[in-house]
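This is the structure I want to talk about, given as structure tokens.
As you look at this complex, bear in mind that one protein chain is not there, while each of the others sits in place.
A and B are the chain letters, set down in written order, and residue numbers restart from 1 in every chain.
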Amino acid sequence: MKVRSLLSIAALGLASIAPAAAQTTLNVVSAGDQNMVDYVNNYLGPKFEQMNPGVKVRAVGTGPGDSGSQKIYEKLEAQQKAGSATWDIDVAVVHQRGAATMVNDKLLMPYRNDIAAGKLVSRDTAKNALGANVDGYVLPMFHSQIAFAYNPDLVKAPPKSFAELAEWVKKNPKQFGYNGVKGGMSGVGFVMGWVEANSGLRDKLEKGPYDPGAKATIDKSLASLKDFNQYVVMTPGNAGTLDMLNRGEIAMGPVWVDMFYTWMADGKMNPKVKLELPAPGLPGQPMYYVIPAKAANAAMAKKFIDFAESPEVQADGIVKQFNWYPGIDPQYVQSKMTPTAWNKLFTDISPSDLASKGRPFPLSDYFTDIVEGYERVVLK
Amino acid sequence: MSAAGPSQGANSAPAEGSAAAKPQAWGDHASAAAPSLAARMLPNAVRALVLALLAFAIFGPLLNLVLWAFAEKWYFPNKLPLEYGFTFWQRVFSPRGNALGSLGTSIWIAVLTVALSLVVAVPAGYALGRLKLPWRGLILLAFLLPQAVPNLPVYVNIAQVFYRIGLAGTITGVVLVHASHGLVLAVWIASAAFASVDLSLEEAARNMGASAWTCFRTVTLPLAAPGLMASAIFVFLESVDEFTGTYFVGVPDVTTLPLLMFNASMGGNYQIASITALLLLVPSIGFMLVVERFLKADVLAMVGR
Partner (left out) sequence: MAAIAEDVLVEARPGGQSRWAALALVAPALLVLAHFAKALDLYGNDLAFTVEIVALSTLLIALIAIAIAGYLTLGEHPRAVALLRWLYRWPLFIPFVVAGQIMRTFLAKNGMLNHVLIGTGLIEPISAQSMLDWRGIVIAFVWKQAPFVTLLLAGAMASLERQHIEAARNLGAPRLRVLVDIVLPQVRGTLLVGLVLSFVTMLSVLSVPLMINPNSPTMITVDVAYRINTFADYAVANALCLLSLLLAAFGAAFYLRHAVRRVEAP
């Protein structure tokens, strides 16, 4: 009886790992939330397969945040060190930091000039990832922005700038929460925003040149952050901030706009919750499509990215389905949508607000200084 | 683990009530009987209360899991989900998502991992548990300590090696990675199980003329069986729980359900994480039941309690 049951389990197992049919399999590995994988599986994949018979698109997720991108980087690095002839990832979707490291270590193939969609992006983010030159190696899949989410029932007059916020938390202790620097990038972005607001070094931090002497000024602005922290709740991660907003334990906190809208679509966020950008601004970053240097199906990978970045797909998939800011320049996408559908993107944050208060992250070296400064000054 | 329980402690109320009522009803001539009745009722009440508290401590968090698995809308100020539904089940089981396929792969890998671990752990555990090897303690410790370290750097290096020798993206590779972790559990538990077998029983068997192999098969192994069974269950659970090593060695050819569960959980996608956790519960509990029945029927009978 036992042997038989063991054999039947074995048969089940073997059946489920049936050999792949004789066709090209395009492997897409994506960092970020599960809905990125679903996006490939349920939308991009089937459409692409229809256009290219004989191709199967397979999507895998590596997890949210920079750790997801780091996992992709490490897998590519392992194959590079092992000297494999072809690598098992054809298209990867990674964050800025991951892309910068990969370009630095020569893990990626330049492809932007080989595809039509490459001309549709003129934003700086397509060339510059946290100060690293990634021109030609990346195309933004979508742009995201950190913003304050707040419950208008609990927060009648949300603070409109960092200075106002510092006052507000003293009158409303433990109603604001952010996730520090170890829990996810929305917290890191908040700290960046605070430093930019309080140090007066904004242009230098974003455009350079790098000046190690700026550390003293940065540390001073972080000292005021330490004071600020007494009146706020520290949340466990990007999802933790949204989680606490979901349960009403905090009334306001910095969140990624794309995660925010996803949570709302999944029924985990009260539809009443709104977004706002405080002055002088909060950072944002795109997620990039990249192709590993030795991808097994490079030509098909390029076609796939070209397809994913076409204005129709960006309009229908990225903007309409997810309510995310498009990766390619907005005018190409806007022309493919009705004004009402397009304006849904700007319900809470107007285009002019976005243009002036949506900042890039500081240069990589300043980024390190700020985060390490936080550990030294604020956490000790 | 103690927390106040809700009215699940219903047993305690009537028990305490009757404990108070009885002595009065019996009056003086029951003065000898009354304390013993109260004394008999109180343990019942305490026992029921403790069990109720334990049930709350265990099932309270699990209830959260079940609620999220079926919740479509749940946010403040609602204490329970606003809408229930199967939308997320549909998402998990979408044909291209291949949930059932990854579930099957996960189970198959777990079974192979258990088999491999036991094949190594039974002789190794016996040697380390019974024989006086000089470096025995050190071997056990050296085996154990790397498990204390966060796994990531180790798996990256393993991935590199596996890519070179062509094991990356294969079931074999993933099983080897899982077994490297499961072996620690299996060897430690097996060595403890074999060490706790009473020597006198073995000596008795040998004195009656049994060969070393017969003695092992009929005396030692059955007595160590509960420990070996426990280690099989734990190795299975560890394998089903494992995703980092699976990612580095298996993806994209070998995908397991724990990968989906980890990504969903970390990303705060509670619905999908809860659904996959419930899905993974099934083979885990099933495996435990199979192992228990297997052992109970064949082996524990020989021990004859």
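Annotations
We adopt the following convention: a residue touches a chain if its C-beta (ideal position, glycine included) is under 8 Å from a C-beta of that chain, and two chains touch if they have at least 3 such contacts.
Bear in mind the structure is a predicted one, so any value in this text is a computation, not a measurement.
Touching the chain that is not shown, out of B:167, B:183, B:251 or B:277: B:277 (per the contact rule at the top). Touching the missing chain, out of B:76, B:108, B:126 or B:155, is residue B:76. Within the set B:88, B:126, B:155 or B:262, the residue that contacts the chain not displayed is B:262. When the omitted chain is restored, the residue from A:133, A:335, A:350 or A:368 that touches it is A:368. Touch with the hidden chain on the side of chain B covers residues 1, 3-4, 6-7, 47, 51, 54-65, 68, 76, 79, 128-129, 135-138, 140-142, 144-153, 184-185, 188-189, 191-193, 195-196, 223, 226-227, 229-230, 233-234, 237, 240-241, 258, 261-262, 265-266, 270, 273-274, 277, 280-281, 284-285, 288, 303, 305.
Take chain A: the residues that touch the chain left off the picture are 65-67, 70, 97, 101, 179-183, 188, 234, 236-237, 240, 243-244, 247-249, 368, 371, 375-376, 379.
Everything below uses one rule, namely that only the chains that are shown with their structure count from here on.
Across the complex, chain A meets chain B through its residues 2, 5-6, 9-10, 12-17, 27, 29, 32-35, 37-38, 41-42, 45-46, 58, 60-65, 68, 71, 74-75, 77-79, 81-84, 88-89, 151, 237-240, 242-243, 245-248, 259, 263, 266-270. On chain B, the positions that touch chain A within their shared complex are 71-77, 82-83, 91, 94, 96-97, 100-101, 103-105, 107-108, 111, 156-157, 159-161, 163-164, 168-169, 171, 247-248, 251-255, 259-260, 262-264, 266-272, 290, 294.
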